[in-house]
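Comments concern the structure below.
All protein chains of the complex are present and in place, except for one that has been dropped.
Chain IDs A and B follow the sequence of writing; residue 1 opens each chain.
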Amino acid sequence: MHHSITRSTSESRIAAVMAIILVAALAAAPWWGSTAELRLIGEFMIYLSLASLWNLLAGYAGLISVGQQAYVGFGGYMLFTCAIYLGLNPLLAIPVAGVLGALVSIPVAFLVFRLNGAYFAIGTWVVAEVFRLGFAQISSLGGGSGTSLPIKVMKAMAGSKWMREAMIFETALLLGIGTVLAIYLLLRSRIGIGLTAIRDSQIASASLGVRVERIKLVTYVAVAGMTAMVGALIFITKLRITPDAAFSVNEWTAFVIFIVVIGGIGTIEGPIIGTIVFFVLREYMADLGSVYLMILGAMAIAIMLVAPKGIWGYVRERFNLSFFPVGYRVKLDTEKALKPTDTPGGT
Amino acid sequence: MDWVNAIVQGILIGGLYALFAAGLSLIFGVMRLVNIAHGDFIIAAAYLAYVVISATGLHPLLSLVFVVPVAAAAGYVLQATILNRTLGDDLLPPLLVTFGLSVILQNGLLEIFTADSRKLDAGLLDIQTVSVLPGVSVGYMPVLMFMTAVLVIAGLQYIFYRTALGRAFRATSDDGEIAQLMGLDNRKVFAAAMALSFAVIAIAGVFLAVRANFDPFMGPARLIFGFEAVIIGGLGNLWGTLAGGVILGVAQAIGAQIDPGWQLLAGHIAFLVVLAVKPRGLFPRIEG
Partner (left out) sequence: MSDPILSLGNVEAFYGDARALHGVSFDLHPGEMLALIGSNGAGKTTLLKTICGLISRYGGDIVFDQQNLSGTSASAIASAGIALVPEGRRLFPSLSVEENLVIGGHVGRTGPWNLVSIYELFPILKERRHQPSTSLSGGQQQMVAIGRALMANPKLLLLDELSLGLAPVIIKDIYALLPRIVGQGLSAILVEQDVTRALGFADRFICLQEGRVALEGAPGSFTREEISQAYFGA
């Protein structure tokens, strides 16, 4: 019997071509879009990135954090510090914030990794609270009432308003698309195979020699660094930072968790679909205020109870689709061999 | 004397934190579930008491006669209808479902009661104080709160180790599969544990509302205080939970004495220090 092993699928190749066209069109948005459209797409990219990162952490590494706002806020504050006190160009300060975020996550991991499973989640929340209360004590960054990015810092980035907006937009696009691509490539790598194994069974993967704790630590630190970069970008667009906004559990963690759960946890496509759903809902229901939040919460609960793999998990099971083929598929040459009743190697 | 006074107040507030912690610790012990909405249910219980008192004019402590059974029933139903369906090998569903509940509760309370903060008036109990040391006097209410915490924990301890229900809790926690063969229905045992946890939540909610102002968004911080008390005291040890609450309360009081901005930070730091030095808590349960 002939067979070949392949990763790509015909739908994944079509999707790749369409994605390239879409990204190219988005990259040209500063030339065709209004300021409001640029902001919306930029915000979409920010949530896409945060959701993909949280999904990597919770959906693959099994690290359910409700404290990722610690790194969003930390990144934001590092950006303000670098830009205001070191005179760094804000865009260059983004990677610096990322490196600092990754560094600070190492001692944090040392502490929170001592907590198991569910208690880990609350432990990460405590850390985020410590960050919030800590930054509120730093008077040179405005203490509890926060601080603004001086105009001259923004002017130093680029002279014209259009140029600044375009630069911020392209950075958001780079972070959003870059995060998804980076996670895709990571999951295809050796570490990714380990992560997928952890997702499927932690005990089995440990017994097969996957260094579970080490892979989890590396993932936690990498996600913290990336999250800090996104945080830095967020507060360039907001121009103002306060401890409450920087370390908001609702905005940087609750929304993100809902996006991932609704889209489909433990898949690359899930956060993309979830972000689209989130923005569509927000467009129509954000005026409802707190009722909108209740609906989001109820949706997440309903999905967890009825279809725990989210929208994408449901679609994938029904249609056997995969746009980001991470695993391998065995393709048999004879159609007869595809019948499930045939046992492999039976001929 | 300021310092002694602050520490005495911190010890007494530790009783409230122990009440936050006891319900959390109980359900984790029985079914390994961490209820992220625990703090929000405490606040919801405070609002329930507020409604009962507004309607009847009862004293807050008497309102417990109504609030405790209603909360326990709500806990039973919540577990039987929703949370039992999330339990299994995967940690994610119970965490995310209770996280969703937390967001729903906060915003639901906001819709109904607005963001205005409220307080329950305990009358004379609020004002009267007793002198414990020269220059140090404590209010009746904090003392009553601490004594209630001791009683609640003693009661839970009794239920856990001296009654058939407690035996069922421990057996189900040890080995859920074999426990079924003893005629125990895991789902009912879990629902009973949640009912008990909610009874404690109700007591905690009323005392919280008598002690200070409350608003719809105070829940997560109460969850965190309770959680910190559990971890400081040591998992699975109810009396340790009381000690954890007291340590947290004293740390916060000392922090506040240094600088008001350091009150919460000092509590969190005490927790992180314990986590770094004794990750199993100060008084871990000795495994037999």
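For this structure, a couple of remarks:
The definition used in the following text is that contacts are C-beta pairs under 8 Å (C-beta built on N, C-alpha and C of every residue); 3 or more make two chains touch, one makes a residue touch a chain.
Quantities reported herein were computed from a predicted structural model and do not represent experimental measurements.
Of the chains displayed, those contacted by the omitted chain across the entire assembly are B. Checked against the full complex, the candidates B:Ala154, B:Ile178 or B:Ala212 give a single residue touching the omitted chain, namely B:Ile178.
Although one chain is not displayed, its contacts with chain B can still be listed: residues 164, 167-168, 170-171, 173-175, 177-185, 288.
The rule we apply is simple: only the chains that are shown with their structure count from here on.
Between the Cα centres of chain A and chain B there is a gap of 33 Å.
Within the complex formed with chain A, the chain B residues making contact are 28, 32-34, 36, 82, 85-86, 90-97, 99-104, 106-108, 110-111, 220-221, 223-224, 227-228, 231, 261-262, 264-265, 268-269, 271-272, 275-276, 279.
Chain A contributes residues 58, 62, 64, 66, 110-111, 114-115, 117-119, 121-123, 125-127, 129-130, 133-134, 136-137, 144, 249-250, 254, 257-258, 261, 265, 290-291, 293-294, 296-298, 300-301, 304-305, 308 to its touches with chain B in the complex.
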